[in-house]
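Missing here is one protein chain; the remaining ones are kept as they sit in the complex.
Chains: A, B and C, in written order; residue numbering restarts at 1 for each.
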Amino acid sequence: MSTGVWLIGARGSVAVTGMIGALAVRAGLAEPTGCVLESPELRSEAVPGIGELVFGGHDISSIPLVKKAAALAEAGILPARLAGVVQDALLEIEQDVRPLPVHDTQAGVAEAIGADLDRFRRRHHLERVVVINVSTTEPAPPPHPAHTDLDALRAALDGPDPVLPPSALAAYAALCAGCPYVDFTPSTGARLPALDALARSQGLPYAGHDGKTGETLVKSVLAPMFALRNLKVRTWSGTNLLGGGDGANLAEPAANAAKCASKQRVLAETLGYVPQGATRIDFLEDLDDFKTAWDLITFEGFLGTRMRMEFTWQGCDSALAAPLLLDLARLTAAAHRAGRTGPLTELAFFFKDPLGQVSHALAEQWQMLRDALAAFDARITRR
Amino acid sequence: MSTGVWLIGARGSVAVTGMIGALAVRAGLAEPTGCVLESPELRSEAVPGIGELVFGGHDISSIPLVKKAAALAEAGILPARLAGVVQDALLEIEQDVRPLPVHDTQAGVAEAIGADLDRFRRRHHLERVVVINVSTTEPAPPPHPAHTDLDALRAALDGPDPVLPPSALAAYAALCAGCPYVDFTPSTGARLPALDALARSQGLPYAGHDGKTGETLVKSVLAPMFALRNLKVRTWSGTNLLGGGDGANLAEPAANAAKCASKQRVLAETLGYVPQGATRIDFLEDLDDFKTAWDLITFEGFLGTRMRMEFTWQGCDSALAAPLLLDLARLTAAAHRAGRTGPLTELAFFFKDPLGQVSHALAEQWQMLRDALAAFDARITRR
Amino acid sequence: MSTGVWLIGARGSVAVTGMIGALAVRAGLAEPTGCVLESPELRSEAVPGIGELVFGGHDISSIPLVKKAAALAEAGILPARLAGVVQDALLEIEQDVRPLPVHDTQAGVAEAIGADLDRFRRRHHLERVVVINVSTTEPAPPPHPAHTDLDALRAALDGPDPVLPPSALAAYAALCAGCPYVDFTPSTGARLPALDALARSQGLPYAGHDGKTGETLVKSVLAPMFALRNLKVRTWSGTNLLGGGDGANLAEPAANAAKCASKQRVLAETLGYVPQGATRIDFLEDLDDFKTAWDLITFEGFLGTRMRMEFTWQGCDSALAAPLLLDLARLTAAAHRAGRTGPLTELAFFFKDPLGQVSHALAEQWQMLRDALAAFDARITRR
Partner (left out) sequence: MSTGVWLIGARGSVAVTGMIGALAVRAGLAEPTGCVLESPELRSEAVPGIGELVFGGHDISSIPLVKKAAALAEAGILPARLAGVVQDALLEIEQDVRPLPVHDTQAGVAEAIGADLDRFRRRHHLERVVVINVSTTEPAPPPHPAHTDLDALRAALDGPDPVLPPSALAAYAALCAGCPYVDFTPSTGARLPALDALARSQGLPYAGHDGKTGETLVKSVLAPMFALRNLKVRTWSGTNLLGGGDGANLAEPAANAAKCASKQRVLAETLGYVPQGATRIDFLEDLDDFKTAWDLITFEGFLGTRMRMEFTWQGCDSALAAPLLLDLARLTAAAHRAGRTGPLTELAFFFKDPLGQVSHALAEQWQMLRDALAAFDARITRR
């Protein structure tokens, strides 16, 4: 039951950490720490094993995977030992990592992406290929009439002007090629009405947005705590300091705005009101992949007494994101196998800005996930 | 449906804050912030209103309630304005706060406590009286054969030597007098087998232990977060700095040990293993009721990458505990009304060291609570 | 030896806290905590006592001082008791707080300010009047040729267009009226070459900029620590969350930029290089005067080992600034009395952005201050 994982941004830190991790787990060189699907309570027939994943992808960068692995080891994200051991396997994956196609029209680019996906599928005899966007965050695109209508979109893509941002074009190409699509970033991806229609007409599922790896993960348990205890949150302010490629990109105001909006949603929807305060993202190159977030929460208890909580989170972004990448590849493959189509709202557990009107409380999201796996298993067995 | 709330430690900060808060909410002078039962999802027929609670209790201290209220206002725990407004109502409650009875035998003390409870019930035509221990933490008592056998206990209480620590004697007296019992502290209370047998034979419920107000509350959402994400917690160390009467008492090594054990249970039972590290409690008189806790958590992600989280919690103990006191009085009254007997394991949401083998994850405890309320409602309607 | 203190922004939090504090210390109702000049090592003949200060000032607000005092007590900045006791004395000061004059030309405004200063001096038989700017932070003004030449400035002030920002116009008026001038804010104040020339020609001293009350105070001891230990600071990032009038004003980008630049100077000049990172100021209304700052410092030790330090500072801005206000009034009066003219570089201890090329290390600034007091004493005795 080999499953292809086609990564948009295949030479980035998250992608390469995910590849090496999957290779290491398969070879028995590492524990699947951080892989949610390895919890005993989430065992499922429908889900492919980590060892059954086959990697490929697109990237605009041309840094060799082996060199990227060495850089990750140097930065302390990977054990130096591991980067060496998996070298041969990385060289093999290298065969399936291609430059992002260029063409006069976006329709042409989409077709070329589709051709790459087909070649990958045939070459490895894959049952299915899940396309996952792990490239850097885009600014929100300007609205366009073709975004809401699939026919209009098809027509517009043939024109000379770009209609879709890269993440949405990748989603379009994946869905046209019969591949489920996951957006691990806050970018547009598949969340345009025209693409939702395309997914449904193709009988394909899609998932997103924005992997929940650090500060927002903590928010998704602390905000329900205040809510369940009926304590009134007065202010919630967050500062995120991060380096790495993601940090540099988020220093751009437009991308920053997209990300910050994604991060605040959990508060309003969990508490039922919007406390004062904002989330900031600042680029601090020297921190590289080791992000530091500080949050100050002030709240009010019985008889108006003012209290406060602070937390500091110092996490390695790639080490937190990579196992979720593997989880999402496997889950989306299972959903596809089980015949699930449209937005995978049941995967909210993994996202800062989940699809649909769903709970942001981590514990409820976990139950949704467990139920979804049971449903996938049931459908597969029934067949 | 008037419900009596008899507080062991009625002149302490938590008790007096609870009384004033209930008076203020009844008079429309304060919101029931921090009162869990006021959440719309927990509406219940079985539960008496905050305004239906009538207060009394025992205390070894003789400080007048009005004076204690002034001290709380001075310390910033109560709005100064409020302490003035409720003065008359406090003077009335003062009539029902009595010195802890003394007698040659513990059986005699228990009888005198029972007499006080009866008088209180009759004087206010109360449907039931819930006894709640909010006095300072005791050290764990030395084991005694009479603790495990009700008949042996009854015989031993007639002897000249003390057999039960004060919290357990209060539980014994309450249960003998037909009153449900709640232990808001880590003290022994009703958790001896002989007292469990007494509760069951009397058809009474009891609850405990140790109100979950600060650091442990946060642990009960963060520990599940690490578990659900399959991240490995390597160390978890906590430092609690607190003043006030509770702090002074916890500076005693034996009481401190009882409290710290209560605080660590959540980690082992949620994670399934015991991370390195300990919880410390240090007395810092000057902080008074404003406790500060600092926790350092180090954890391991994918491929062994080391990460860390810190949090600081600066909470007012009385302001956090008092609304829970009201919740527990109301819930225990509802349980009694619904015919529930024995340990109220379904109230784990409120306790650091809950009765029974139950989940320590806050979200699961909340669902248990919601289910329990529904069950109480169902039983009452059926009658 | 009565000394007048004329406050630009006399109805603001810092000004009113300073007035009340001086009244309370004089009446023996409060300790002079936070008043640097009360340290035994800084005793000086030249310096007037706190009880010898007489207050007046300008403000565009018209909130009565007594009402402002009540608001400060309500916000927990002043003991409620104190606000009541000093009520009569505040009503007297109220006589000397006037609306900021208006006029067709800036020269006219300056003249009117001078007239107010004269009236104040005569009314109270004051030996001298120190003018201190504690109004809200201004953006940096656009450059103007008249800023560098006193004659050109005098000519331009007669014209219809404003040439000077309000803080500089106040400095001009004060110096023309024979009054030393202090800028407690990061605004322009007296730091234009034309105003420096005016001060020297008038034989007057002036001081500034931007009272060092919180995060920067801590920086001024931590940065030298890293420097003296030859540790390499790689990044230093600061987040300041503050409410109150100052916070609202600093939410304006231009004022924010002026303030942030003032806050970063200490690092570059103490370390000799500029670490990565920035200082942020975010408005968080609910915090009111209780500012919270969080700083993350990452540094490198022997053989490149990476380490880090974080601090959180939770201070009441007015309570930190007001005693410095009294210190600066007294010191500037002493400098004037001792015949000191031009920029008071020796007062760097008090400022985020001190005048002149001076050390930013707090310990060295303290020695400069002690030496300055000794010099003032020597000059006065000699006379």
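The rule is simple: contacts are C-beta pairs under 8 Å (C-beta built on N, C-alpha and C of every residue); 3 or more make two chains touch, one makes a residue touch a chain.
Remember, it's a predicted structure, so these values are computed and weren't measured experimentally.
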Which of B:61, B:87, B:105 or B:312 contacts the chain that the document leaves out: B:312
Which residue of C:222, C:242 or C:373 touches the chain not shown here: C:222
Sole residue of C:10, C:24 or C:134 that reaches the chain not shown, by the stated touch rule: C:24
Candidates C:143, C:160 or C:304 - the one touching the absent chain: C:304
Residue among C:114, C:244, C:275 or C:315 that touches the chain left out of view: C:315
Contact set of chain C toward the excluded chain (per top definition): 17, 20-21, 24, 30-36, 38-39, 76-79, 82, 217-218, 220-222, 224-225, 228-232, 300-305, 307-316, 319-320, 322-323, 349, 361-364, 366
Contact set of chain B toward the excluded chain (per top definition): 234-235, 237, 239, 241, 276-278, 280, 282, 284-287, 292, 294, 296, 298, 310, 312
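Simple rule for what comes next: only the chains that are shown with their structure count from here on.
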Common touching chains of chain C and chain B: A
Chain centre separation (chain A, chain C; CA means) in Å: 50
Separation of chain A from chain B, taking each centre as the mean of its C-alpha atoms, in whole Å: 43
Sequence positions of chain A contacting 2 or more other chains: 310, 312
